[in-house]
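The complex appears here without one of its protein chains, the remainder shown in place.
The first chain written gets the first letter, and so on, giving A, B and C; residue counts start at 1 in each chain.
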Amino acid sequence: MPTAETTVEACPECEGRVGVESEVRAGEIVECPECAAELEVVGVSPLMLALAPEADEDWGE
Amino acid sequence: MPTAETTVEACPECEGRVGVESEVRAGEIVECPECAAELEVVGVSPLMLALAPEADEDWGE
Amino acid sequence: MGTGLTVVKCGGTAEVRAEAVCAGVARLVREKRPVVLVHGGSATVTELAGRLGVPLGELVAPDGTVSRRTDPATLEVVTLALAGKAKPALLLELARFGVPAVGLTGLDAGLLRARRKTALRTVVDGRTVVVRDDRSGRLTSVATPLLHALLAEGMVPVLSPPALAEDGLPVNVNADRVAAAVAAALDASRLVLLTGAPGVLADSADPGSLRARYQVGDGRDPAVGGGMTVKITAAREALEAGVGDVRIADGRFTDTVADALDGLG
Partner (left out) sequence: MGTGLTVVKCGGTAEVRAEAVCAGVARLVREKRPVVLVHGGSATVTELAGRLGVPLGELVAPDGTVSRRTDPATLEVVTLALAGKAKPALLLELARFGVPAVGLTGLDAGLLRARRKTALRTVVDGRTVVVRDDRSGRLTSVATPLLHALLAEGMVPVLSPPALAEDGLPVNVNADRVAAAVAAALDASRLVLLTGAPGVLADSADPGSLRARYQVGDGRDPAVGGGMTVKITAAREALEAGVGDVRIADGRFTDTVADALDGLG
């Protein structure tokens, strides 16, 4: 069960329940506990989740 | 006769006497009263005079 | 006859419309007409100097001519502003129009050589003083091989100061006169000097005093002042070197720029 500090939103991949802490920030990546999809927090109030973009390789200068 | 605030130095062109005010600054251009040569103050203490460089045309940007 | 080459100088003032200039250049390129673009960037220099905390000074010659004081710190800002900001911005704009443009300064392959002004005179508090550390210079030569190689590829050289002085270090030079010297060296058919003002003015404070046709005489015209004096000088130098068509045109409007770049005979 989610605690009082957690908001629950449906996973856009599997529609499973994803619990997110209230201090989550926009852009943060969370993982769906049911299908293990990586999800991006695209909105915090209200909470909105989207499939996270592919990780982009980066090598620095 | 030069006043108390004036230093006298020989003109490097005509050897005439050139009087220069004490608040003269290095790089300043003065004119020899005898031969009208343009002289640059290349030193102030002691006072040193040299023929001034040719004026260089300048047009700005 | 000439080479069909157009040399365009767009001013460093913020008012000259880079987009209009680049559109005009793109049209010439589409028509397979060779073009060299020369630029300044005084607005960018001023902006960057402010951000870097470098004070910009002026030299006032005994005859009243005002020019930028180019101490070593100012030269660094000029180089940063022209090569690192104004030029990339022009290259991006030209790329948007599909123009294959190549950014250059006088430091590339010996392109622009200059004689440093080793002793400038300036008036301070009514006294005339010699300034010896100024890093401004007067253009002495334009090397053409690099420009010819790029033009042969259908590319547009985008050129600005600084130039290389005899001491192996850069000096700032006047971009209008760079344009004139490049036009002369490449036997250009046309030189277009774009300004942030309507054509040649008799009184730069009064745009209504525009003279439609300016006769280039043999002396400095006392009725023409400010940055326009340099443009008149540059125009005269190009005309004397055989550039048949020299125009000083308003760079603030798309149509005046298009007109100035258009209709080469």
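Definition applied: a residue touches a chain if its C-beta (ideal position, glycine included) is under 8 Å from a C-beta of that chain, and two chains touch if they have at least 3 such contacts.
Since this is a predicted model, take the numbers as computed values, not measurements.
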- Give me the visible chains that the unshown chain touches, in label order. A, C
- Note on the structure: Considering the complete complex, of C:Gly11, C:Pro34 or C:Gly103, the missing chain is touched by C:Gly103
- Query: Of the residues listed, C:Val36, C:Ala114 or C:Leu150, which one is in contact with the missing chain?
  - Reply: C:Leu150
- Interface with the undisplayed chain - residues on chain A: 25, 27-29, 40, 52-61
- Message: Across the whole complex, list the residues on chain C that are touched by the chain not included here.
- Response: 48, 51-53, 76, 79-85, 87-88, 91-92, 95-96, 100-105, 107-110, 145-146, 149-150, 152-153, 155, 162, 164, 168-170
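One rule holds in what follows: only the chains that are shown with their structure count from here on.
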- Hey, how far is the Cα centre of chain A from the one of chain B, in Å? 79
- From the C-alpha centre of chain B to that of chain C, how far is it in Å? 37
- Message: Quick check: how many Å separate the C-alpha centres of chain A and chain C?
- Response: 55
- Task: Any chance you could list the residues of chain B touching two or more other chains?
- Result: none
- Task: For chain C, write out the residues touching at least two other chains, lowest number first.
- Result: none
